[in-house]
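Heads up, one of the protein chains got dropped from this complex, but the rest are sitting where they should.
Naming follows writing order (A and B), and every chain is counted from residue 1.
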Amino acid sequence: MTERKSNCPNCGAPIQFRYSSSVQTVCEYCKSILVRTDLDLQKVGQVADLPPDPSPIQIATEGKYGNRNFVVVGRIIYQYEQGGWNEWHIVFNDGASGWLSDAQDEYAISFRKDVAKLPSQAEAKLGKDFRWDNVAFQVTSRTLAHYLGVEGELPFQYWDKTDVTFIDLRSSGGDFATLDYSDALPALYIGKAVDFDDLRLQNVRRFEGW
Amino acid sequence: MIRRFYLVYGLGVLALLATAQYRGWSFASVNEVKNVPKSVRDNPGSYRSTYIFYHGYSGGK
Partner (left out) sequence: MPTPNAPSGPNPSKAASEVHVRSLTCPGCGGPVSLRSFGQAVNAACENCHSILDAQDPNLKILQQVKATEKFWPLIPLGKRGKLRGTVYEAIGYQYRRIQVDGVTYGWSEYVLFNPYQGFRYLSEYDGHWNYVSPLRSLPKALAGVSSQYLGQTYRHFQTSDAKTSYVIGEFPWQVRVGETVEVTDYVAPPRVLSSETTGDKETTWSLGEYMNGSDLWKAFSLPGEPPPAIGVYENQPAPLGDLPKSIWKWCAAFLVGAVLLVILNAATSHEKTVFNRSFSFDTSATGEPSFVTDVFEVTGRSAPVKVETDANVNNNWIYLNYALINEDTGQAYDFGREVSYYYGRDSDGSWTEGSTHNSVTLPSIPPGHYFLRIEPESDRGHGTIAYTVTVSQGAVVVSWFLIAIALLVVPAVMLTWRSMSFEHLRWQESDHPKTSLNLSQISSGDDD
């Protein structure tokens, strides 16, 4: 689907999907969550007022992953018992879709990877080893989280408030992976942990006194 | 800094070793007497050794 302009079914404001991979967006004016179908936009939910945002990243922030350039187009805010984190939806120059996760300013970039047999929640215990893409991963954390809000364009529909398990894994070489149990079938995202400096971010948020 | 000092020191030790060997130094205490007359060969008893005074003298002229 190419980018299309239409109007918010709730408030009539102009809505534009700028990235072909986007399936969902949020109306910046009325905060309605809109999903695009073949015919038109459908309102599926409403984003509540978001808490003050501590992330230096914002929609339209640009950065680099290796020598590929990306721009931040959307995000999901997650909350769990110990705190929260952001999953920023990023789109690369070549149209590829990825995720920049930001948890207390610790960053990782990952991409969805289709792998035949993924472990169940019970199988992926803390400290257990798995091997994907020829990299040895070990389970480092298991988090029960729910979404707190969405913003911008996302490559799938997401507004469900139920608690979902996320299992993080790391390697001894800086690799990062997440098992996402939001859907019936688990999804795997693989990538690397990165430094703020590695990302060479531009158009970041400003902080009072910094 | 200590490395440089040890380098110089080590070369100095080798120089000491080379000099001691080349010049033939040893540890014996030897007294040098100059100008011993040739007549000593005919009359050994006339030789005045400085060493004699450090130990019992039981021979003599």
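Descriptive notes on the structure:
By definition in this document, contacts are C-beta pairs under 8 Å (C-beta built on N, C-alpha and C of every residue); 3 or more make two chains touch, one makes a residue touch a chain.
Bear in mind the structure is a predicted one, so any value in this text is a computation, not a measurement.
Although one chain is not shown, part of chain B still touches it, namely residues 1-3, 6-7, 9-11, 13-14, 16-18, 20-38, 40-41, 44-45, 47, 49-52, 54-61. Although one chain is not drawn, its touching partners on chain A can still be listed: residues 3, 16, 18, 28-29, 31, 51-54, 56, 58-60, 71, 82-84, 104-106, 126-127, 138, 140-142, 170-176, 193-197, 204-210.
We take it that only the chains that are shown with their structure count from here on.
If each chain is reduced to the centroid of its CA atoms, chain A and chain B end up 91 Å from each other.
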